[in-house]
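Other chains of the complex are left out, but the ones given are in their true place.
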Amino acid sequence: MSVPEGITAITVEFHVRYVETDAQGVVNHAHYVSWFEEARSFYSRERGRDYAEFERSGFFLPVAEVSVRYLRPARYGDRVAVRCWIQELRSRSVVFGYEVTHALSGELLTTGQTKHICLNLQRQVTTIPEAWRNGMRG
Amino acid sequence: MSVPEGITAITVEFHVRYVETDAQGVVNHAHYVSWFEEARSFYSRERGRDYAEFERSGFFLPVAEVSVRYLRPARYGDRVAVRCWIQELRSRSVVFGYEVTHALSGELLTTGQTKHICLNLQRQVTTIPEAWRNGMRG
């Protein structure tokens, strides 16, 4: 589940927001799924390919599958780092991998992956445009 | 801030979700704003006028102002009741009032109001269609 050799990964850092905690005093598990989503946004931005632009051009990459493993909790105010890379890129789908760590200590908090299928405006499965596939690969 | 005489109010009840709590052990204050929104949805549904239908017909009622007063906290699993009514209905705007109570004890937890402006698809201020205004008044 770690970043394969030769693969470009991006890392986005932010503080845990109060609203992301729950009554257990730690970050609610659902929010990691949104952090993954935000890391994908950064991935595209870093490659000079804004995902908002992708949608404006008539394509979507909705999430078809998500899985997360929770190893250690994060707390309000913690600085966390979310690492994101492409695990598998096919003509009509892409799999992203993720690692969330505590930014200061480097402790691994969570790992995960998401699988995405490319859809057109009619929500039919379609090929990821070539320019985008090249751009995503880094 | 209570329901004016002769005014129709609806009440929607649900349990507090775990994800809605925060590290203070109670419901995070931001979620009441979403509960108000859900109460408005019920208000329209109860009047036989689904807000989704309103948007499909080319109109929006985005929130222009919101205010909330927090009196007592709600906890995970609490059954809460959100009361919602129209405080003021004008040609291009509408103000909703809200009261959140603990469903069992009747204790008042939160009060609030939201003001909405009617927009068309071009996001220009426009008149609320007559049929909808009549429907909303109940």
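In order of appearance the chains are A and B, and numbering begins at 1 in each one.
Here is the rule we go by: a contact is a pair of C-beta atoms (placed from the backbone, for glycine too) under 8 Å apart; a residue touches a chain by one contact, two chains touch by 3 or more.
Predicted, not measured: the structure shown is a model, and the values here were computed from it.
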Copy count of the single sequence across the entire complex, 2 present:
4
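The rule is simple: only the chains that are shown with their structure count from here on.
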Between chain A and chain B, tell me the centre distance in angstrom, where each centre is the average of that chain's C-alpha atoms.
33
Chain A partner contacts - residues on chain B that touch it in the complex:
18-19, 21-23, 25-26, 28, 30, 75-76
